[in-house]
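Of the protein chains in this complex, one is absent; all others appear in place.
Let's look at chain A:
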Amino acid sequence: MTYAAEIAKIKKGQFSPVYLFLGTETYFIQEARKLLLEHAMPEEDQDLNVGTYNLDEVPLSHALEDAESIPFFGDRRVVIVDQPVFLTGEKAKAGIEHDTEWLERYLNNPSDSTILVFFAAYEKLDNRKKISKLIQKKATVVSVAPLKEAEARNYLNQVIQNEGYHMDRQSLQFFFERIEDNLSKGMDELQKLFLAAMTDKKITKQMVEDLVPRNLEQNIFDIVTYVLKKDSQKAIQTYRDLLLQKEEPIKINAILLGQFRLLIQVRLLAKKGYQQPDIAKVLKIHPYRVKLASGQIRNMDENRLQKAYLGLVEAEKKMKTGDGLKDIQFELFMLKYANQ
């Protein structure tokens, strides 16, 4: 069942006795949870008729005991089960045993006064398990998998329009880049943008620049650009911002190394006459990354790329062997590299 179709039924008050929401899209998971509770019972009944069980902390039997109970007041109970790890190949937390036989019995004869909801925030279940097969057969399975790039963009665009806001193509493109086409992140960030543009309902590129934080990869991309331009002031400033965001120096360095390795690979393959789509296939990466890398190394000689790469390798070695302070190794590399 598609997410939209099932949500429409829930909004009409048409409920299934057992749901399995399968997938990792946080926004859909949170929305489904909210709408289920909203439409299943009045808010004042929720304290007494809604039970939430995290199976990392309690056994499944606690949730099933609740599901078997008659509602305390009103027509139904809602029992929400998070982290149903027994449906996957992973092991349950130490000391917690999940009674899947009881669940089998329940699935074959669910209570008509309970809505039992499993939020399986996993990419897939272990379909070799009897219980995983049975729950997918007996429950209403709703996919909450992350949307593909184009779908996420459409969805967010629709939300912007439905709320009566306007965003030009350039701002929209910039917004999608900032949120990396991640729906959950996009929905969170839109709330800020809606507030900022409340007066004239126009969301500008500047608003996105000011309000939507760059992620680690985007900051790394900027650092690489500054390194290649030998702009040590901006490179070090961006690096320090990352440290303030509690990013680990070794992690930052590792990503930088990976990025420079990619630049060298793209340069070498381009030199051999490979076109961008072919390079993407050979390196097994998204074509967009190849496009960005090609842009960064235009008119750049190999020697400079190699020096940067070897300089970062040296910085990593010092970080990992405790030769000097971890936090300043990148800065030392940058100053040395800029003056070569």
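The working rule: a contact is a pair of C-beta atoms (placed from the backbone, for glycine too) under 8 Å apart; a residue touches a chain by one contact, two chains touch by 3 or more; residues count from 1.
By our rule, contacts and distances are computed from a predicted model.
Visitor: Absent chain per UniProt: "Beta sliding clamp", "ABC transporter substrate-binding protein", "Peptide/nickel transport system permease protein" or "C-type cytochrome biogenesis protein CcsB"?
Guide: "Beta sliding clamp"
Visitor: Which of A:S111, A:S184 or A:Q296 touches the chain that is not shown?
Guide: A:S111
Visitor: Consider the whole complex, including the chain that is not shown, and state which of A:E101, A:E163, A:E209 or A:D323 touches that chain.
Guide: A:E101
Visitor: Quick one: which of A:A4, A:I70, A:A150 or A:L195 touches the chain that's been left out?
Guide: A:I70
Visitor: List the chain A residues touching the unshown chain?
Guide: 44-45, 47-49, 51-54, 61, 64-66, 68-73, 99, 101-102, 105, 109, 111, 113
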